[in-house]
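A single protein chain has been removed from this complex, and every other one stays in its place.
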Amino acid sequence: MRVGVFICHCGSNIAGTVDVARAAAELRKVPGVAFATNYMYTCSEPGQDEIKQAIKRENLDRIVVAACSPRMHELTFRRTIEKAGLNRYFLEMANIREHISWVGLDKEANTIKAIETIKMAVAKVMQNKPLYSSSFKINKRVLVIGGGVAGMQAALDCGDGGLEVVLVEKSPSVGGMMARLDKTFPTIDCSICILGPKMVDVAQHDKIKLYAYSEIEDIKGYVGNYEVKIRKKATYVDWTKCTGCGLCMEKCPSKNSYDYFNFGVAPTKAINIPFPQAIPKKAKIDPDFCRQFTKGKCGVCAKICPTGAINYEMQDEIVTEEVGAIVVASGYGLIDMDKFPEYGGGRYPDVITGIQYERLLNASGPTEGHIVRPSDHTEPKTVVFVSCAGSRDKSLGIPYCSNFCCMYIAKQAILTKDHIPDSQSYVFYMDIRSPGKGYDEFTRRAQEDYGAKYVRGRVSRIYPKGKKLVVVGADTLLGTQVEVEADLVVLATAVTAAPGAAQLAEKLHISYDTFGFYVESHPKLRPVETNTSGVFLAGAAQGPKDIPASVGQGSAAAAKVLALFSKDMLESDPAVAKVNENTCVGCLKCKLTCPFGAIQEKELRGGKIVASVIETVCAGCGVCTSTCPCGAIQLSHFTDNQLLAEVNAICQK
Amino acid sequence: MSEVGPKELRIVGFLCNWCSYGGADTAGVSRFKQPTDLRIIRVPCSGRVDPLFVVKALLNGADGVLVSGCHPRDCHYSDGNFYARRRLEMLKRLLPFLGIDDKRFHYTWISASEGQRWQQTVTDFTKQIHKLGPLHSGKEAQQ
Amino acid sequence: MASNKNPYIPELVTITNIIEETPNIKSFQVVFNDPERMKTFKFEPGQVGQLSVFGVGESTFVINSPPTRMEYLQFSVMKAGEVTGALHELFPGDQMGLRAPLGNWFPYDMMKGKKILFIGGGIGLAPLRTLILYMLDNRGDYKDITIIYGARTPPDLCYKEDLKEWEARSDVNLILTVDTEYPGWDKRTGFVPTVLNEVAPSPDDTIAITCGPPIMIKFVLQNLAKLNFKDEDIITTLEARMKCGIGICGRCNLGSQYICKDGPVFSLAQLRDFPGVV
Amino acid sequence: MADTGFIPKEKWGAFIEGLAAKAQVWVPCLDGDVVIFKPYSKDQTLCFERPANSPPKGVIFPQSDTLFAFNFSKDPENPQKVMVELEEKLDFPKTIIFGSRPCDAKGFLIYDRPYMQTDTPDPYYKGRREQTAIVTMSCQSTYAGCFCTAVGGGPADKEGSDVLITELDNGYFIEAITDKGKEILQQAAAESGAGHEAEALKKQEAVRARVKDPFCANGKPEISKDLFESDEFWEEELSKCVSCGACTYLCPTCYCFNITDETTFEKGERIRSWDGCMYNHFTLEASGHNPRPTKFQRFKNRVGHKFLFYPEKYNGVIACCGCGRCIRFCPMSVDISEIVSKLQKQTGSASNGK
Partner (left out) sequence: MSLDKLKQIITDVMKEVDVVIGYKQGFDPLHATPCFITKPEQVDQVIWNPLCVQNLASYLTSLKKKVGVIVKGCDSRTIVQFMQEGLIDRSKVVVIGIPCTGVVSVRKVLEKVKHEPIEEVKFSDDGMVIVKTPSGETKMALSEVAPDKCETCQYPTPVLYDHLAGEPITSTKDPQSVFKDIEEFDKKSLEEKKAYWEKEFDRCIRCYACRNACPMCVCQDSCIAESREPHWVSQKSNLTEKMMFHMIHALHLAGRCVECGECERACPMGIPVNKLKRKINSDMKVLFGYEPGVKPEDKPPMFTFSVEEKNIEEHKL
């Protein structure tokens, strides 16, 4: 065996705190290491060329690259050595940057740690076996989860690219948050006017199959071959018959249903079509409020429906779809008002959230675009906007910025002036975040052209005083206490992960951060991929984003799916479990523990029962290997002997 | 290997690729300084960590072993860490029966985003092992 | 082996050349690190050696170069287990250990003046090769030499250079076969025992020497009997898991005989004495 | 030979301690409720009342033994070239096995033939053997399963021992059998043994009479090859065997071993360790083929080796010393003496199995 070791300086990132030359010299002493060198930037093209040349020149058959995290560049170097004729699994990386040079202060200790870490990699690589992928067919259908603007964009782009798309939306209509907005910044164009056509496109696209009011029940399989179970929630209205005429909604006697679409700004009927532009434009009964369900009698809608679409007996239905890739665009949520007792915590009707204010501004909203106070339906003259309601507040567990509040507050201040010319807006802000194209100009316009008064400081308290609300805050620029008597207070509540985001992530086997936002493969270079092959991210599910960014990510995810599907066959990851049929005793404990059902029973000639791995289903976790008492099932590339080689390299009494 | 610095003890870490190894990377990217004793072995999943690896390390010269995986429910392979939790808990309870302080073995859950938690864990565990001192006295290096 | 020497200590050898015989068989040509030893080393055709990959272990292989050609010693290794796997990872210039010669050898003196029939399959040609080359180097001592050799497919045939040379010689009758049709193969097809029947060599004044996979040997022996070969005139070499190579460690015995020391070469007549072997 | 002596009971301890001053002395010690040979030290509890659970064969043939160490080194000028250096260790200390039984001592004679009396003697065995004196205690009783007289031995058999000691009512009668034994006797500063010989002989004979002889063949049982080759016989006799191999490790005459390389990263050792023919892996080949795949075949080989093959090779000497450990400690109580007696050539008609 002739191992080549390449130790990267990573500029001064590694070489600054690790003596790379000494490490190379030490490694040269190791039996089996035929070549060891240090190099400025191993991942650079000349660096990779050096590896390729050394493989040829020095007749190397195994390579260790000591550099950054394998999560960063393992694939890069695997390709490098493959180009030089070695099997890609003859590569090991020693992570001497993230785990050593960046975290240790003592150069001597770092250097020793690096040498040992590289030796562990050498010990392991000497145990590595060549592995070969096999190819398998892919199902060129894509599942898009979430029918907001990001999801729709992804669905449309995939559909236009010729793929069959299954679009699953939790609520009764597609459109998401954007459908609720009145105007969009910084252009002040009508939100639904630009979104509506997209929604119609989705409905009419012959490649897109829409499941509205549906949720993901279960996902099995792997990239190229997922089996998705979708729960179609009972609407109690047969949508094949419903024409969306709205008669039922008109006649429904139950008038105090919570209006999810309008965030409860005003009540709706127990049977309703969420908004005029809804896609699909179908009615749905809310059994929590419908008298037929709560009181057991009513039946008005059933009587009145011209097509006889009402079905009180309807049950949830599970349908199965097979797809090859998944785009997750499940959107975001908002923090509850009750997290802000100092702002009234939902007790003062005239303290509302930004999205509720959007609905008040909107011509198709409950007030038909008239701004009125929820308490007394009078027009407010003084409106206070509170930014960062929850955002950047560690005490609430939300240290991050919600990204787009600064911009929509400016927009809402402008629109307030448009609607009520004699009104005065105050904006309490911490910082104005307006880095987008035309954004900063927009916030200036709100102040300069529309007279919104921006006060830099936090609002400490809001309390009612007669019909007014006193907003108490600090002006940190002037260093004074400020009190504004407001008619209406709008809180820019913090953006959170969508409700149920964690459960969905578990079904998808993707990771999410502390806040419930999905984690991308790489924050810069792989922003729409996840660590689960075949699952992509779009929109605010990954983190708070505004419309252009969400749309951009939707398209990006679609491009990733199209690229993935540009091949007819996919290559399987060969780092899967393998059974040694000579030593397997057929106890099948591995079958009990495999999380993926990837292990089958197999009868050999002569009747011996052994375990057998379905390679494409095996995800490579290795639970079977640590279950198998006789070491007969080994996860390739992480076999017992490979890990023992690493242990033995550092544990020698 | 002979290069263990005089002040260092031998600590072996088994980290799952998707969460904890990533968490250690995150700590690195954030330059969260840590003691240097730990040597990291990357495994795909904490469920891959046969408790015997821990035993092997402890019997053969390690002074402490740390296993870290994804938080329960967040396993990249959905259930791997659930199995790990049972097996490692069993081992943790067995070690003192053999006369090995169970403080020498720690298993925990650290996600890819928890760089700071990783730093804290490494620092605290290393301190703990130093408090216990070396597991193997010289006389044990017998044949 | 000299009795005053520690029989467990291998002598160090260096690989000078590696030939890829088939996709899973490599031949290693080695020389002793001590050039003097190369001159004093003596062995007989059929004797075996234990090759060491230090850190992995030892495995037994026949020395398949003949004692008449001492530029190097050649061993052919089929990749099967840990040691053979490690051997396949070696490069020219790498060091190995060698304990040789071990065991008995082909009774070539007894074969003098006779017709010789070699029947080999797959890597089973290795032990025959040393004797074939020895006989070719002493061609005058033997009468007709017939070699029946087969493998699964043409790429699985070992010693392709030798085969070419033997084919070209007029004093060797080489019959090659592969199990089934194969693109570009214009010679015989069929299993070795079947080809043996087709060729139907005369048993008169003939010694048959066979080596190959157990199933092949089984049918070759049957067919030789049908061709009226006498048990004493049928010679084969056996294989077993060996460790010590000096008849102590206990695993390679057939009754009271140890393959590593008393074998590996046995006549069928001898094997008949070991119940359950034939 | 009149090289005898007598040690009164009260000087017994001093005698052993005296030996321990000049050589490494292995004595049977009580450890928990088992007796094993350990290097002598004052804080051990010596136990001569019954044979040790495991024979003293490990003293001369250690359970694992380094054949040689190998060190890799590299030419700093040419990191591609790995050099190997082999290092053997062949100096062995002067040793006494004290308190073995006649059967244990005889075991070493079984070893001697393949290990020393060949053209390739085993230097590790030979080295230790030559440095070791064997001081045997004659048996005062019989023990579960033992049958030494049936295989040509006896509870006071001298074969293989350098010294034979017989415990008397108030002391120990010592007979030096070899030159090594005489040396030990000299060291013992013993009283004259002359007056004690008769008592010793009487004691020895009394025990001898009690030893069972399942073969009744004057110590030379002969096995019927027909029955030996019968698969049914072995299946019937061996169904209860769990193929554990404890019998081989406890057997004073079982001498099979394994050779493996055990290596750490940069250096390693080739070691020789006990192995046994009862293990499946013993003959398992890399291809997965196993010439002795079942416990029946393996046990057959074990019996065959002791009662057929070894005698065939070495002048009829049976490779069993009748210590009975394999019977005594067999978890399933498999009785080799019963099996061999069934296998014996019978004058009458065929017995079991066929």
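Order of writing sets the labels: A, B, C and D. Residues in every chain begin at 1.
Just so we're on the same page, a residue touches a chain if its C-beta (ideal position, glycine included) is under 8 Å from a C-beta of that chain, and two chains touch if they have at least 3 such contacts.
Being a predicted model, the structure only gives us computed values, none of them experimental.
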Given that one chain is not shown, which residue among D:11, D:50 or D:182 touches it? D:50
Thinking of the whole complex, not just what is shown, which of B:26, B:46, B:60 or B:111 touches the missing chain? B:60
Give me the chain D residues in contact with the hidden chain, please. 31-34, 36, 49-50, 53-54, 62-64, 141-145, 210, 236, 239-240, 242-246, 248-250, 258, 260, 262, 271, 273-274, 276, 279-281, 325, 327, 329, 331-335, 337-338
Given the full complex, what residues of chain A touch the hidden partner chain? 580, 583-585, 587-589, 592-593, 627, 629-632, 634, 639-641, 644, 653
Need a quick check: the contact residues on chain B for the chain that isn't drawn. 51-52, 55-56, 59-60, 72-73, 79, 82-83, 85-87, 89-94, 96-101, 106-109, 121, 124-125, 128, 140, 142-143
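As a convention for this text, only the chains that are shown with their structure count from here on.
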Would you mind checking which chain's mean C-alpha position lies nearest the centre of all protein C-alpha atoms? B
When the contacting C-beta pairs are counted for A-C and for A-D, which pair yields the higher total? A-D
Using Cα averages as centroids, what's the distance between chain A and chain D in whole Å? 71
Could you put a whole-Å number on the gap between the CA centroids of chain B and chain D? 46
Name the residues of chain D that each touch 2 or more other chains. 72, 80, 82, 265
Spell out the residues on chain D that touch chain A in their complex, using ranges where they run on. 72-74, 76, 79-80, 82, 264-266, 288
Complex interface listing, chain B residues touching chain A: 1, 3-5, 8, 10, 12, 17-19, 21-22, 24-25, 27-29, 31-36, 39-45, 47-51, 53, 56-57, 60-62, 70, 73-80, 83, 87, 111-114, 119, 136, 140-141
In their shared complex, at which residues does chain C touch chain A? 89-91
